[in-house]
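Complex shown without one protein chain; remaining protein chains in place.
To keep things simple, chains are lettered A, B and C as they appear, and every chain counts its residues starting from 1.
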Amino acid sequence: MSAHESTLTLRVRYSETDQMGTFYNSRALEWFECGRTDYLRSIGLPYAEMESRGVMLPVVEAHVEYLGRARYDDELRVMTTAKMAGRVRLRCDVRVEHADGRGPVARGYTVHAVTDASGTPCRPPDWLTEALDSAQESP
Amino acid sequence: MSAHESTLTLRVRYSETDQMGTFYNSRALEWFECGRTDYLRSIGLPYAEMESRGVMLPVVEAHVEYLGRARYDDELRVMTTAKMAGRVRLRCDVRVEHADGRGPVARGYTVHAVTDASGTPCRPPDWLTEALDSAQESP
Amino acid sequence: MSAHESTLTLRVRYSETDQMGTFYNSRALEWFECGRTDYLRSIGLPYAEMESRGVMLPVVEAHVEYLGRARYDDELRVMTTAKMAGRVRLRCDVRVEHADGRGPVARGYTVHAVTDASGTPCRPPDWLTEALDSAQESP
Partner (left out) sequence: MSAHESTLTLRVRYSETDQMGTFYNSRALEWFECGRTDYLRSIGLPYAEMESRGVMLPVVEAHVEYLGRARYDDELRVMTTAKMAGRVRLRCDVRVEHADGRGPVARGYTVHAVTDASGTPCRPPDWLTEALDSAQESP
C-alpha cells in the first residue's frame, strides 16, 4: 500500500522562461501550487471550495531542489502527495519531471498552516484530516 | 500649463526577462501598475488607502506599444499621468524609457472602471475626480 | 469558409489572482501567449521549432479588453486565430471565455514583428506566410 499521488501535466510557458533559456526558479513554486490544487481536487476537496468554506492553507515554508533544465513548451508532469505534519500543519511533497522520460526537473515541498478566513490559525477541520488520511491509505 | 506627471525609477528584474533576452511582454502592464501606484501617491491618494475606503479601480482596457529593448538590470523610468475619461472611467497614460537616455521602451494606457468594494460600478467619489482635476491643472 | 481557430483550455492559477479576488490584469497577456503557442502548433509550426530555426516573433503591440471576472480554479477557453497584417507583421486575435458557458472574460490582440535570432527584423519566411494563409482558408 502506498500513498495516493496526483499527476498533472503542463507545458512550460514562454512567460516562465528567463534569459538563461530555462524556467525562472520561482516558477517551480507556482507549479507546486498547480500540483496542490490538482491533489486536493483528486481527493474530493477542491481548494476553491475549501476557501469558500472558510479554510485557508497559507504556505509557511517552501523548499525546492532544481534537478534538470526544462525549456519553453516542454511537457512536464507534476506529481503531488500531501499529509498532515503534526496536528496543525499540512505538508505537500512534489516532484516535477519531463513527460517524455528525459528525467527530473525539480522536487521539493511546501508546509501549510491551517487558518480561518481571517487568517487566524485554527485546528484543521475533521473533513480535511480524514480526507488526507484516507488518501494516505489508498492502494 | 501642463498636466502633472509622476516619475518612478525601477530596474528590470531577472524574473522579468524571458529567453529572448529582454523583458517578457506582460511585464509592461506590471510596470504600468507601478506607475499608477506612484502617480496616485503623488497626488495624495495612495491606492492602498482608496481600496481601504472601498473604492477600487479594476482595469477594463489596456494597450501597450513596445518601442525598444530593455535587459536585466537596466534602469528604467516610468512616467505616468491620469485623468477622467468620461464620467465613470479613469485613464492612465504611461511611458517607459531607459533612465540613461538610450530611448523609449514602451508606452500605452490603461482604462479603469470605478467600483465599490463588492466590484459594483459606482460614480467616482468627488475627492477622486477633484484630485485628478487639480493634478491636470498643476503647473 | 472561416478562418482556423485553435482552442486551449486552462485553469486560473492561484498565482494569477490578486487581492481583488480575480485574475491580475497582466495574466491575460500570458494566456494570449498560451493561445499563440497552441495556435502555431495547431497549424504545424510549433513556436519552439520556429525559434530553433532562427525565426522570432517579438510582440510589438498588445491590446486587451477585460469583459468579465474569472476566479481561481475557473476553467477558461482561449480561442486564437492569426494572420499576416501587412507584409512584415503577424497579428493574433484572442478571446478568453468561461468553459462552462458563463460568458466572456477577455479579448484582444497582439501584433508581432518577424526577426532573425539576433533580433533584426526580417521578411517572414515563405513557410510561415504559407502556413498562415492555408489556415485562413481552412474550412
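Going forward, a contact is a pair of C-beta atoms (placed from the backbone, for glycine too) under 8 Å apart; a residue touches a chain by one contact, two chains touch by 3 or more.
Here the structure is a predicted model, which means the values were calculated and not measured.
S.K.: Considering the whole complex, which of A:63, A:102 or A:123 touches the chain not shown?
M.R.: Residue touching the chain left out of view: A:63.
S.K.: Touching the missing chain, which residues of chain C?
M.R.: Residues of chain C in touch with the missing chain: 14-15, 17-21, 24, 26, 71-72.
S.K.: Provide the residue numbers of chain B that touch the chain removed from this figure.
M.R.: Against the left-out chain, chain B lists 11, 13-15, 30, 33-34, 37, 46-48, 51, 71-73.
S.K.: In the complete complex, the non-displayed chain touches which residues of chain A?
M.R.: Within chain A, the residues touching the omitted chain are 19-22, 25-30, 33, 56, 58-66, 69, 110, 119.
Here, only the chains that are shown with their structure count from here on.
S.K.: Farthest from chain A in C-alpha centre terms, which chain would that be?
M.R.: B
S.K.: How far is the middle of chain A from the middle of chain C, if each middle is the mean of its Cα atoms, in Å?
M.R.: Whole-Å distance between the two chain centres: 28.
S.K.: Would you mind pulling out the distance in Å between where the CA atoms of chain A average out and where those of chain B do?
M.R.: 34
S.K.: List the centre-to-centre spacing of chain B and chain C in whole Å, with centres computed as mean CA coordinates.
M.R.: 24
S.K.: Where in chain A do residues touch at least two different other chains?
M.R.: 14-15, 71-72
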